[in-house]
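For chain A:
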Amino acid sequence: MTTTAPTISRTEVEEFLYREARLADEGRYDEWEALWTDDALYWVPSGDTVDPHKQISVIYDHRSRIALRVAQLKTGKRHAQDPRSNVAHLLSNIEVLGEDGAGTHTTATFIAIESRSRGLTTWAGRVEHTLVRRDERILMSRKVVRLVNADQPLPTLAFLI
Partner candidate 1 sequence: MCGLGEEAGAVIENEFASVTVVIDERGHDRRLRVVDNHTGRTAYFDALLLETLAWTPEAELRGLLDPARHRWTVDPGPDGTTR
Partner candidate 2 sequence: MTAPALDREAYRRLIEDDRVHGSLYTDPAVFDDELTRIWYRTWVYVGHESEIPQPGDYVVKSIGPQSIIMSRDRQGAVHLLLNRCSHRGNQICEAARGNTGALRCHYHGWTFGTDGALLGYPFRQGYGPDTPKSALGLGRVPRMGSYQGFVFGSFAHAGPSLLEHLGAAREAIDRLVRLSPLGRVELTAGWLHHEVRANWKMLVENETDGYHPQFVHSSIFEVGESHVAEVYSERSAATARDLGGGHTEHDLRAHFRRMDRPLAWFGTTEDRLPDYCRAMREAYGAEKAREILVEGSPHIMVFPNLFIAEIQIFVIQPLAVDRTVQHVTPLQLAGAPDMNRRLLHQASGSVGPAGFLLADDSEMYERNQRGVVAREPEWLILRRGLNRERVDADGHLAGAATDETTQRGIWRHIRAMLTEEVPA
């Protein structure tokens, strides 16, 4: 790309993050998947993950595995999400950390309350996004979810966090 794309504004960052969370919460899987770039990475490290190429992560999905995850959800036979969890994501403390060749880097804290037969589960942590502008749209090329309890036993996490 030779021309410099206009910087992503703070308002655009907030709108993107809220929209992404809403699409996930509402189970709008195709629209959520369409927010990713082709070189995307969706990463939820575990307490043991120092290097995701050496230690296991809760989720370490490149683009094709994101597609597989969504496709599995859409079969209607992903029992851990059938019925779908009711989830409400709350995002706060949003900061735009800066911009480089990879995109605009943001960080925020989140709480996601999940309800299913098991009961209510509270998920919380910090979420980092790398956002890029492609044509007229903003997409995410990287999303890292750092759970506060990543080092503790976790219940099943089959919704899109």
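Candidate entries met the following condition: all candidates are chains of the complex that A comes from, given by their letters.
Quick notes on this one:
Keep in mind that, in the parts below, a contact is a pair of C-beta atoms (placed from the backbone, for glycine too) under 8 Å apart; a residue touches a chain by one contact, two chains touch by 3 or more; residues count from 1.
As the structure is a computational prediction, the values presented were derived from the model and not from experiment.
Within this complex, the numbered candidate that touches chain A among 1 or 2 is 2.
Residues 44, 46-49, 53-61, 65, 68-69, 71-72, 75-80, 117-118, 151-158 of chain A touch candidate 2 in their complex.
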